[in-house]
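These notes are about the structure you will find just below.
For this depiction, one protein chain was excluded, whereas all remaining protein chains were kept in their positions.
Labels A, B, C, D and E are assigned to the chains in the order they are written; within every chain, residues are numbered from 1.
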């Protein structure tokens, strides 16, 4: 069982930068979740540089300890986690990178390990979700973002970008849009009917205004009802947050959410069968105070907490069942 | 009819920096609104450098498309807009600059074009409102700011600054204070009676605390009732926002509003007869993350949306009337 | 009576940087409060550099005038204040610095002057509270922070740090934990039982979630009931604020409070018998926009306002009593 | 004849940002040189974001006036120049962008206009030089850089990048390596024989150490002898400068040249038959002080000066010849 | 006798920020030199914000001790110095500020104190030199800068700026141009004949190229020969340095000098009869690393060293003379 390499008395600012001081290994046998960097950013449409996202998030994760005060759990009691390092990608070549990412992720999903991808631009969700579907079949998308990313490309030669992957993933059957939900959309769109395009694909879409009208428990219930017991792919684009909370991103949209709201939303998603996570679009060169990476690290920590809570729940149920059997 | 020079497939990060890719022209014949830079900052009392505000706001407006998802309108269907470039000013000389600004704006107002001024320091509102009054008579001020800017100068030789213009504009009859409203005041004043001075001039003044006690629809109603059908001059000092949302400004006051609140306030002001806008006090040298300019660009976009919504409303009414006439 | 050295017509950006233009003197005879820098940061556990906190807070306090619009008071009518300069400390040597700080503060407390310490790291509260207790006996702690700072050191040779002082100050009798309260705790702790340790010492502890569930008046009442008429030591760690509002600090915890909330909480604490304040953990080298120092300066100003309001209240009561005597 | 739109008395900080206030037009009839942005950065191997290079260089070119004190020439007397705006490129797709760039440049070369390309990453030199060769045949390369950019790609599917273009341009006959020269190479290479690869292609290669051993006049003579009367393509990678003089670039190599040295080298290249320039690898997101863009703007200005000096020389010769004819 | 308030064992990072820890007093009786801030920047033509120059230079002077290793002198043995604070100026009003500056400086010159002005923009040299001339008659200018600042204003109403003061000061007889020298000129001028204008006024002008051709001792000799025994006014515009060494300035010109060269030039100017110094154009908002202010503080320290060396020399001569008398 792998756990963060921190000892009392050793300062958290020391050591090689892995995510939350997790051991840097590629062993897939004794692992529940793997934090994996994907330093790819050729899919972006505006500001670029998320290839340094994984490194910056790791740097800003050093003060995290594997215990959630808010959720009341020491994650190391329930899950074994590693920092897998970065996937190999081909900068400047989207299609080659997609192939490479998918191939590297498939064995991880095949082992039942839950990957937590640190982007990189959002286009990495396309090979990510393909790899997920190879293990689980079509997945339900739970998508925090200010954009739907269901655009249609102009011609076949330039099909893929970070604005189109949830169209193609749905059209090609890796995502079951009818049990999926997109939240936080805002900004100035290409066309007035932008959100309808997404809805036509089957997604439920909540704008920022829609989300702000709900309490956070109401939002979490809505998500839970939408996805049911399906395998869930949770993707969090850091531009879901307001640009003040996430200045380091390439396509910021003003008027977004603060970090506390995001934490509360994620903390409310206990019990979902989430089989893969990604956290994308952290652009360190525009993150002068590194608050974007700090928020990203904390959001990834909520992912880990959700995994641990699920395992504790399963353990409790198994124990109850065992008790029942014994008693029975 | 002028509209942003953007094509599908051409990246928004390319091209000469005009506001929202609007054409850079000085033609005043076929224009509804004109975005105009006023790179003047000799009127400031503390940190200085807003002369680079127009350039920075233009830079950060590049990702704006002329369509408002929140308001449900494609502005290009209703209004023709241009980037007029910058007004000529005389750095270091307030009075000379005031003369120049007023003279350059008068023909624009005379054509019925709605100027959207990008400051520059707030003192530019003085010649702006003078030029407005030359076309419309005394106007109603709708003023978002953390300061009232109705200070009294110490002696005649140094009358003008960015802290006095709404005193003199009211006293000299360019603003009708009795139908005007100032919102968002906070911070540590010169005198305990600072706000009363403004009220004695006739302004309605709402402190930040006052505003926070109202819902946004309540605030918008209060504004609408105050100004009625008068011609309205809307001025937005970026320091209305909290310094975290607008670090790039010269006289920040902590404890302010966030961008979402500002957007909602502006979106609620449909139907006002606004004949001029300005957006001032963006100071790029203190805006390291450029979030101030990004917010400013988005606020200016709300101005454009309000203009377009008014024109759509007028078109609908005209159509109804025409229908009625025909039917009649 | 000492008051800020500002004159109408002299720009606030000019002059030697004392806090709020207060006179820089060490006279303790005619003084109600003294702003004092403590450029000490050897006690920190993560990012370091708060030794430059006092200088940066002073720089960002220049636009403060001594009048509170929100509380309706001109503080100079009721209190005499100075900038005392910085305490002498020994960088790199915690114990030597503690001795020095305590010795320098004792005469100030002995004169009944209320110190407002500008840190420096939070460990300075230890000698600060010791000096306070030398004059007042055990004090009640009102503590705004994201951490309880009641950790236990690993061995005697390294007992003190900015994470342990409120344990030892309570254990050693300088703080009466049973009438003290800690607010705003969040983040990932060393152990799941971290907060219980603090409660076992006797403190009341409210997490960020706890605080967010209360209205601000409810919170203020809770504090007032907790401390009663005891002498109060109010300490404000700038990391109580969200990292977006206080990027310049060494152990930021995401999901915190904004400045307006902090201002309202402090403004609600009128009537407490506060005998000492500190404001700590401002780290200028991570405060690129200087918003942390700006917020800190404004928070320190709320401290001054609280002192002035108390003195006004006392003066009113004394006047009433005098009137009653005369009438009687 | 086009010249910068600056008037005495109008501050240089005002106006829409074109290069050196040149008029923004696409007219190719009355033009000697055209400054053209190429916001393309998909070819980079390390830090990315040069798509914002053209905009940043334009911003930092505003204080340039079209007169060279050092060379003693008012360029507007001899050449007509424009800011052509940006070329259309396809972010994320190298091959599609190459096609587009080449097609857009060919008509410009066909008109005999000298393009001054502002990158963008260095890979844009490939379509640039192809377009040049379409008008002039194989050109001589004068190449200032810390890298030779003559790498060999690993496989055919990923042939192009900013590290390979001067291999393929030479191999494919667009550059005549035997009359070309590369200067400034330093840093840690892929292989010990890196420079030999370039020499095997026919290039003359001078390392930074080699250049430092020459006086600047000696260097300029060497260049002139190497290229003779051939049409010359001059390319300047900003990483030729030391990272302190060009922090805003993606693959900085320490131990480089300062700006004065670069200016002197360029000023010494009078008389070469330069038919195209590019200035590449300015990465604004890593250029916090914008000194990289400032240096780049000044280097581009030296290009313009060289063009003007050539035209003056030609005019003088023509005049002399005319005189001779008359006298004769 | 006033000397820096530093004690062994008290860290240099503590204390109120005066220049080099000099005492903050206005006593003019026991003083040889006075460091004086002039937070004025209304005279600038491009980037603005030098009003914060004095504060930033003071901050960055904290590590200076009053001993020059390079010159072999402990200045406190020979001169008494103070930080006088800032002069009162009127932001936004050049003429009013000039009057105020001149009036405040006259008594200082009258006492024979040597002022070291920390700007502020360079236009403050105009009232500075007027005040100097009131005590000494026309002075010789020794001027380090990249601009001559001898421009002619366009009309009488806007006569003064930071580009014209050395024209008017010469024309009006405060400077004796025939014994004055300007060094370091470079950049792109208004007109080809820019430098000739300065020469026509009588100045000797050395461009950057001219200076680079001389050794530093040769340059110093040239200066000494030019000014002879006249009272000298030495003015140092920080943009004499290359923008890499002085990014924080408003009109940077690339290709300048480094700090070591500047130090050596100043160290070579022993023996001149310098009666006033200023150091101008430090713009903190563009000085992210604060290296400009650090360099400025060190340059101001060279000024102090020159004063002390003169006094030592005078003392030695007086002693020799006394000895001679005695012996005689």
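Assume contacts are C-beta pairs under 8 Å (C-beta built on N, C-alpha and C of every residue); 3 or more make two chains touch, one makes a residue touch a chain.
The model shown is predicted, which means the values in this text are computed figures rather than measured ones.
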> Which of the displayed chains are touched by the chain that has been omitted?
Replying inline: A, C, D, E
> Thinking of the whole complex, not just what is shown, which of D:38, D:185 or D:232 touches the missing chain?
Replying inline: D:185
>> Tell me which stretches of subunit A touch the chain missing from the display.
In response: 9-11, 13-18, 24, 37, 39, 51-52, 54-55, 58-59, 83, 85-91, 288
>> For review purposes, identify every residue of subunit D that touches the missing chain, sorted by number.
In response: 45-47, 154, 185-192, 194-195, 207-209, 212, 242-244, 247, 251-252, 254-256, 286, 288-289
>> On subunit C, where is the contact patch with the chain that was removed from view?
In response: 41-45, 47-49, 51-52, 90-94, 96, 157-158, 160-161, 285-286, 288
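The rule is short, and it goes like this: only the chains that are shown with their structure count from here on.
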> How many angstrom between the C-alpha centroids of subunit B and subunit A?
Replying inline: 39
> Using the average of all C-alpha atoms in each chain as its centre, how far is it in Å between subunit A and subunit D?
Replying inline: 42
> Out of subunit B, which residues touch more than one other chain, so two or more?
Replying inline: 9, 11, 13, 45, 47, 51-52, 90-91, 244, 286, 288-289
>> How are the chains arranged in terms of who touches whom: line, ring, star, complete or other?
In response: other
